[in-house]
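Here the complex is missing one protein chain, while the rest keep their positions.
Let's look at chain A:
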Amino acid sequence: MQKMLTIISNVLRGSASRNGAELVSEGARVVVSARTYADFTPQATFDIKKCDLHKLEEGPPLQAVLTREEGLQYYRTMQTMRRMELKADQLYKQKIIRGFCHLYDGQEACAVGIEAGINLSDHLITAYRAHGYTLTRGGTVREIMAELTGRRGGIAKGKGGSMHMYTKHFYGGNGIVGAQVPLGAGVALACKYLGKNELCVCLYGDGAANQGQIFETYNMASLWKLPCIFICENNKYGMGTSVERAAASTDYYKRGDFIPGLRLDGMDVLCVREATKFAAEHCRSGKGPILMELQTYRYHGHSMSDPGVSYRTREEIQEVRSKSDPISMLKDRMLSNNMASVEELKEIDVEVRKEIEDAAQFATTDPEPPLDDLCNHIFYNDHPMEVRGINPWSKLKSVS
């Protein structure tokens, strides 16, 4: 009996883990294997908040079905994202990460919920607070962290840094506020042109939402019916400027004017997922673009050089942490519906911690890119060329 229970719990754990992490101690295993698969609720239905609608007759459903597998996967991904960002904070303070570093902790439900509502074959582009999306779009923690530390094993070979990470169908990581929005609409144009029923998710923040080029993009995306989901991650502050001080209208979901919009709770991964599914259906049916505003929050300041407390109170940050944390919300839902055990989630935490530690270890020990690589990747698919160095006698080589 004991052996059978162990086998079953191993299978469960194997399917839940992303990279087959080692099992924990004997004691914990004995406790977990006392519960069988039949003990956990395989799925549950949750009420989710109604979305505010703009130029839409109907919105996303008011209930979401969550399976145990989905729940564990969202939990693991959000936890990985959280721990990865906190580790980046640590490495930055140790001066191992330099330059700009914009952390995503607090906003995990947005990235995870959006990815859950689309396919990997769809496309996504965001601004500089991009580590979480690099992860959901297929990047590994190792290559993300090594890019932050500027090593050759980084996702962009150490050439890009925090704001310039790319994967398949993920176009970064963009440093110029608002620029990613027309780029994303361009990707959507390519989707429509090539006729593959793919769409592009195009993210921007409350700060970027006032950019002129975004309104130019709304116009063209709507005119040409581009399959584009515009998503405003409203975390209430554009760097140090609160939304009330930057925008004449803070109803970001209405700013698309002729584009239908939704405003929803960006701290609830199920809300985000259901709204994304709704939006994706809208785009894929050829109706053109749609706009989503996710109300969310970042725990860190704008970047690592901003403590984040000169324009907001510590009480506010603490309140969000205790009442609306996306990971806690999911955890509470799963535990109170018997979809997972405390120990099981703790085990995931341990595995995640280990993954982050390993990645950080790699990111700090991997060597920097070689000097030979300095001038490479200027042009694609081109013959090798000479690049002028710092003085006239310095002739450097560049290959594609």
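Remarks
Here, a contact is a pair of C-beta atoms (placed from the backbone, for glycine too) under 8 Å apart; a residue touches a chain by one contact, two chains touch by 3 or more; residues count from 1.
Convention: contacts and distances are computed from a predicted model.
Taken from the listed names "Rab-like protein 3", "Pyruvate dehydrogenase E1 component subunit beta", "Alanine aminotransferase 1" or "Phosphoribulokinase", the protein name that UniProt assigns to the chain not shown is "Pyruvate dehydrogenase E1 component subunit beta".
In the complete complex, the residue from A:60, A:186, A:238 or A:288 that touches the missing chain is A:186.
Listed residues A:159, A:312 or A:353: the one in touch with the omitted chain is A:159.
On the side of chain A, the interface with the absent chain consists of residues 123, 125, 154-160, 164, 166-167, 171-172, 174-176, 179, 181-191, 193-194, 200, 212-213, 216-217, 219-220, 223-224, 376-382, 385, 387, 392, 400, using the contact rule stated above.
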